[in-house]
Structure formats: C-alpha cells, structure tokens
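Only one protein chain is missing from this complex, and each of the others stays in its spot.
Letters A and B mark the chains as written, and numbering starts fresh at 1 in each.
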Amino acid sequence: MSDHPETWSRPPFIANPWLRWAVYLGVLAYVVWVLATIPVDWARVVEGVERAGRIFGGAIPPSFERSGLLIDGFLESIKIAVLATAGGVALSIPIAFMAARNVAPMPVFYLGRAIIIVARSFHPVIVAIIFVKAVGFGPFAGVLTLVVYSVGFVAKMLAERIEEIDFGQVEALRAAGAPYFSTLFYAIFPQIMPRQIGLTIYQLDSNLRASAVVGIVGAGGIGATLANAFGRYDYDFALAITIVIVAVILVSEGVSGYIRKRLA
Amino acid sequence: MTSIAEQFGREDWSRHTPKQKARRFAIFAVCAAVIAWALTSIEVVWAWVWDSPTQMGDLFGRMYPPDVSNLGAILRILLETVNIATIATAIAVLMSLPVAYIAAQNTTPNRATLWLGRLILVTSRSVNTIIWALLFVAIFGPGVLAGIVAIMFRSIGFIGKLLGEAIEEIDKRPVEALEATGASRFQVIAYAIVPQVMPTFWAVSILRWDINLRESTVLGLVGAGGIGIILQGAIDTFNWPEAATVLIAILALVIVGEIVSAFLRRRIL
Partner (left out) sequence: MLTITDLVKRYGGGDPVLKNLDLTIEGESVVAIIGSSGAGKSTLLRCINRLVEPTSGSVVLNGTELTKLRGAKLRSARRKIGMVFQGFNLVDRLTVMENVQSGRLGYISTWAAIMRRYPKEDIRRAYQLMERVGIAHYADTRADQLSGGERQRVGVVRALMQDPDILLADEPTASLDPKTSEQIMGLLRDLAGELKLPVLINIHNVTEAKEYTDRIVGMRYGRIIFDDLPGKLDQEEMDRIYSGSPHADRSGDLQEAS
C-alpha cells in the first residue's frame, strides 16, 4: 500500500524551471514597469467622471434633427465603400497573382508580397491622413485609402487561395498547348472565383465600417460628420450618428453574412 | 452516318442556360449601375483626381531621405505604443471572460444574463476603436489612458464573442461525465469547460494583441496617446522626412508584432 506515491503535481507548462521562473518574473516586471511609468494624469481622470456625466447628459436624448446631414454623410460613406471595393478588388487580382508563389516568378513574387505587407501594416487612418495631405480633404482621399485597405486584405487572401489551387488542371491545359491567358481563364479563374466573390462581399462590408472611421481624419463620409459633431460638442447629434452607424454595420454584417452563406 | 450535330440538332454550345444568362446579366448590371451611381454622384473635384499622381509623387519625393534625428524620441513613443496595446489587451482579456461566460448559451445563468452579455458584445464590437477613443479623449482628456480604455472597450467584444462561440462549441460529453460524478457547477466549468476553451483563449488573445498593436498606432491622431501623436505633429508641420521615419518605424513595429505573435502561437498551441 505505502509504495504508492502520495503527492502529484501537474506537469508544468514550461518544463525548464529556470526558463519558467524567468518568464514569470519577466511578465511581472513588465507589468510593474508599465503601470509605474505610464503617463496618466490622475487628477484629470477624476475630473473625467464629471465630464462623462456632462457628455452623456448632453448626448441623451440623441438628436435626429439634422437628419439631412446624417443621410448625406451616409450616402457618401456608401459611395466611398462601393468605389473602393470595385477599385480595390480590381487591383487585388493582379497583385494576388504576383504574390502567389506557385504562379509568379521569384522577383515578382517578392514585389507582390511587399505591396501586400505595406498595405496591410498601415492602419487605414494613417493611410487616410497621408492621402488627405496629398489629394486634399474629401471623399476621394477616402476612396484611395480604402483601395489600399482592400488590397491588403483581398490580395492576401486571394494569393493564399491561388497557392492552394490544384495545379494538375493548369498542367493539363499546358499539355494541350493552351496559351498563357487561356490557361489563366480556364484553369485558374474557375478555381478561385467562389473565394473571390465571397471576399468581395466581405470587403464591401469591411469598407463600409472603415469608411466611418477614415472620415474622422478628413477623408469624407459619415466619419467626417461624426468628428465635426464631436468637435462642436454636439453630443446629442454625435450619439445619433453613432446609433445609425451601429445599426448600418449590423445590417450590413447580416446581409453580407447571408449572401456569403448562400454562395458557399 | 449522321454526325452528332445532326443527331442532337445543334452545333453551338453555351455554358449557361438562357435563364442563368439573364440572372448573371442582371447581377452584373446591378453592380455596374451601383458603381456608376457612386462614381457620378460622389462630390469629388476631378481636377484634383487627375492631379493626384503628381501630388503623390511629390509627397514621397519630399519624404526622402527620412530624417532620423528624432529617432530616440520616436522609439520611446513606439515602446509606449506597444505598452498601450499590451496592457489594454491583457485587461480586456480578463474582462471578457465573464462576458463570454454569460453570452454563451450553454453556460449563461438565465435569459436576462444571456441578452445582457449579447448587448455588451454588440455594443463593444460595432463601435470602432477610433470612435471609442474620441469619446474617452473627451472624458479623460488627451493621453495614454483614453487610448488604453478605448482599445479595451473594442477588444472585449471581439474576444468575448469568439470565446463565447468556443464555449458553445465544446464537446458536451465530459461535462456530462463530470456532472455524473457529483461535481459542482463551478468544478464542472473548471475541469470540463476551461480546458477545452484554453486553445481558443490563447489564439484569440494573441490575435487581438496583434490587431491592437496596429490600432494603437493611430490612437494618437485623436489625441489618445502613442506614436500617432508624433506622426500627426510631423504631418501638421509639413516635416515629411520625419513623418517618413515614423511610418517606417510603424511598419517595422507591425512586422515584428506579426513575427512575435506567430512565434507565440507556435509555442503555445
């Protein structure tokens, strides 16, 4: 009876005890350091409670009085999203081919990947302020921004899909002596088309969301209306805009999800 | 001997039936019409559009060569940006646990808590980080805290939703087995639900940290701390060489973040 052990402890996640304690201490030290050095003006934060009361007091009830402005802002956002999706997807297809290892020659592949990495790394808001400086305030800067944003996502996903295609179909057409573009249309497009359509619809939804944001830095759409309302302390109008944004996003998410489910 | 064409009465072949053709054409026409509507009604000064390639070229020309004289300050703020993202993600992860618990159909105590959980998730998810940041800058004043709280508010919905779905998708059989041993509700959660949700928990936390790293780079543009403040300052003063340095720094940060999260995912999962 007594030859059975009486203690047991769970095997630790990190087997090496030195490394384990180093990780624990490192995490602890990091948290302490960040909390100690983070520049927060606590007096200002305490004031915040009162301010929050004022803001929410001013925001409720939401004001839909200037609904004309609201609708115009939204229509502009939708236009931006539509044009950016069309342009972004059109541009994504050649870039995706460039960035697919199995169809692009090496130097082109690296160029394609670099374009995607740069497009993905910058938040649309950063891209937007640069475009606003370059082409001026307004929806055009918004469209350009979201084209870049779309390329970052659609081209990446599409390139991954192209890398997964069944290459036997391409070989079969090459064996039949088909020229380059015929091979593209007959062997590759049919394989990537369903994904492409799904991605386009997803991206339209995504762009609509993002268009509400890029407006805050001057790139047009409902975001500009929201930033203006905030800047002028029109919290009741800002709340109304926010409510409509949330509603539109929920509807758009639902519709986009439904269409993609139908297509799949 | 009759040819196949004579046998079947036709020599042409088309891929789609007339009905399919009509449908495809209709979808195509609607898409084209929507794009045409957007293109013709959008308020754009077309002269600026035609001029934009020159403008962009000009801008990038002015960015070169990047000015690194302020690199020390930029790197310091970059570290602050990482801290904002990390701390906000950590707090959001902890706060999203109870939300996920009440928003999952199989663990929520009752209907009211289920809807409360869903309401929290939807509110959090449908308001963008930047919009949250606008609000919190108005409340707490400009600074890091507004940024942290903004990222937290947006992340709770994201993490909570995915965790809640993971809880709903667990294998129910171990739960049944532990209920049969006479374990209490809380013990069943600790032994049968938590271990099953753990992989999703780590994957979602890492993914959100990666996203938050990107988001924290723009908080500064609305005054909520991080590298965005320096970028805004450089752009406002037309200091394009320094803006170029900041952009390169952000690019490096995001790529390093992606490498780190890929490493963590491989190690933990």
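Here, a contact is a pair of C-beta atoms (placed from the backbone, for glycine too) under 8 Å apart; a residue touches a chain by one contact, two chains touch by 3 or more.
This is a predicted model, so every value here is computed, not measured.
Among the options B:43, B:176 or B:236, which residue touches the chain absent from this view?
Checking the options B:43, B:176 or B:236, the one contacting the hidden chain is B:176.
Of the residues listed, B:192, B:229 or B:246, which one is in contact with the missing chain?
B:192
Could you pull out which residues of chain B are in touch with the chain that's been left out?
171, 173-174, 176-184, 186-188, 190-192, 195-196, 198-199
Residues on chain A that touch the omitted chain in the whole complex?
1, 4-11
Methods note: only the chains that are shown with their structure count from here on.
Would you kindly tell me how far, in whole Å, the mean C-alpha position of chain B lies from that of chain A?
Chain centroid spacing, chain A to chain B, equals 5 Å.
Touching chain B in the complex: which residues of chain A?
That would be residues 30-31, 34-35, 38-41, 44-45, 47-48, 51-52, 55, 75-76, 78-80, 82-83, 86, 117-118, 120-123, 125-126, 129-130, 133-136, 138-140, 143-144, 209, 212-213, 216-217, 226-227, 230, 242, 245-246, 249-250 of chain A.
Please output the residues of chain B touching chain A within their complex, sorted ascending.
34-35, 37-39, 41-45, 48-49, 51-52, 55-56, 58-59, 80, 83, 86-87, 90, 122-123, 126-128, 130-131, 134-135, 138-141, 143-145, 214-215, 217-218, 221-222, 228, 231-232, 235, 247, 250-251, 254-255
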